[in-house]
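Let me begin by presenting the structure, written as structure tokens, before commenting on it.
Missing here is one protein chain; the remaining ones are kept as they sit in the complex.
Moving on to chain A:
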Amino acid sequence: MKLRKSEMAAIGSGRGTMDSQNQVQSDTVDRLKLLYPNVNEEETPLPRAWSTKDKFSYIGLSQNNLRVHYKGGTQGPGRRPHLPYLHLRLWMYRHGKTHRDAASVRATHPIPAACGLYYFEVRIVSKGRDGYMGIGLSAHGVNMNRLPGWDKHSYGYHGDDGHSFCSSGTGQPYGPTFTTGDVIGCGVNLVDNTCFYTKNGHHLGIAFRGLPPNLYPTVGLQTPGEVVDTNFGQQPFVFDIEDMLKELRARTRVAIDEFPLPDEQGQWQQVLHRMVSTYLVHHGYCSTAQAFSRATGQPIDEDIASIKNRQRVSKLVLAGRVGEAVETTRRLWPGLLERDPDLLFLLKCRQFVEMVNGTDCEASEDGANGVATSVISHTGRPHKRSNGVAADAAEEGGGRDVDMAPAANGDHEDEALPLVKGMPGVTASVAALLPDRFEADASSQRASVERMLAFGRELYAMSQKLSQDLYHKSMLEDAFSLLAYSNPWDSPVGWQLEPVRREAVCDALNSAILESQGMQWSSPVEACVSHARSLLRRMSRASLGACAFADLSALLAR
């Protein structure tokens, strides 16, 4: 059976936005994602290599732009003379801060504040002639014809004398010297804006304080033969950075736990009870809410019958019986869906997906439970899905699939498949499924596929009436794409079929019902969590590194 891959809509993941020059993405686990889980790389990409553009011409890059070597410039004025050491020092002294041979390179991106604690390591492959190497940080736009540390907003640790340079041409005694074979690490604590270095896995102490935000990892070289390799976190580090991360997490947790609150806001018991109770009511856990309210004396603001109604609708959606849910909604809250075409479209779209899934049938047909038979044959996966929220009545009802090997039908293979009319993007591959080859149940299969196609057309027509919004369009495309595969469950768009996807639809419907009843569309506890989450995002944008260590899910779990 021929697949038309071109029909696949954008899958909508964040990949593909990577900088073209770093093709170093490993196929296995991305260690950087584990190191910096709170960094949103779509907003603030992590440094993963040295920049081919943001460097001085004397610098050469190789090995996926992770190796830096000094290639020097052409002979000319300003090239440092070859002199014995003392003369060289004198020469340097005379030339002040203009070491014209020094050259630096910055990483592709600045360090995102949401890293919390950022770290990279540089291995000195060769110290070259004199080992005048500097490792550190610099801001965007700082002169690259320098070693890191010499200019404003530039910070470096130099191998020849072990001094640290803090935006100044004169260094401070800081640590040991370093040379061929050493591994030098540079860590940036974005909570207190300090920087430390390590040598061969040993912490050398804080080198700089009061760092500005948005610094780039930087290395500088100055004499021929100097070569360094870099590990931005793709490989395990020599230094145990995890230990420091743990410490910062623990410290942030203590800071949160011990944050002082004014007395009137500190009545936790009351607040928590209220939150639990409203959450239960909001999601229609009716009897639990009643029991809880009896135990804690919390009032329930909503009529019990109303909660039960919402619960019923939610159960239907969660069971995949969206058509029934729509009908029930229309009956119980007339006018609601008519006033909110976007919601109706969302429901219908889901209904279509559930039709593919074989869990949704028009309530009027086939008896109460509906016949949960997918019209699409598949061979790969047994049809057993349950999200554990609602027992799938439909599945019990008769989740019998039609077992059929994908027949190699020569006559269909070479034909250009015609588009199904009225459903752009849906090829006639569905037509190929049409059960004219089915020996048994032929008529019922055909009828159900035709019903589905008809439903699809209706859906498409509906989408045309909505304000042409990219969101709706891609949702529809994703749903229709299901039809392009012989086994939709194993296809790249198969995620839509997962029962867990019903939850978002269920929530949207529930919120709309509540809103129409004049109640809050989200429960206080969820509002609180999403508020906290958005605060963390704001912190990240405002370069407040502590956001990296406020692990919301861990705090909630506690």
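Note that in this section contacts are C-beta pairs under 8 Å (C-beta built on N, C-alpha and C of every residue); 3 or more make two chains touch, one makes a residue touch a chain; residues count from 1.
Heads up, the rule we're going with is that contacts and distances are computed from a predicted model.
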Remark   = UniProt lists the protein of the undisplayed chain, choosing from "2Fe-2S ferredoxin-type domain-containing protein", "Glucosidase 2 subunit beta", "Armadillo repeat-containing protein 8" or "Spermidine/spermine N1-acetyltransferase family member 2", as "Armadillo repeat-containing protein 8"
Request  = Determine which one of A:Gly72, A:Gly175 or A:Gly358 touches the chain that has been left out.
outcome  = A:Gly175
Key: Among A:Lys127, A:Lys199 or A:Lys315, the residue in touch with the chain that has been omitted   = A:Lys199
Task = Considering the whole complex rather than only what is displayed, give the residues of chain A touching the chain that is not shown.
result = 173, 175-176, 199, 201-206, 240, 243-244, 246-247, 249-250
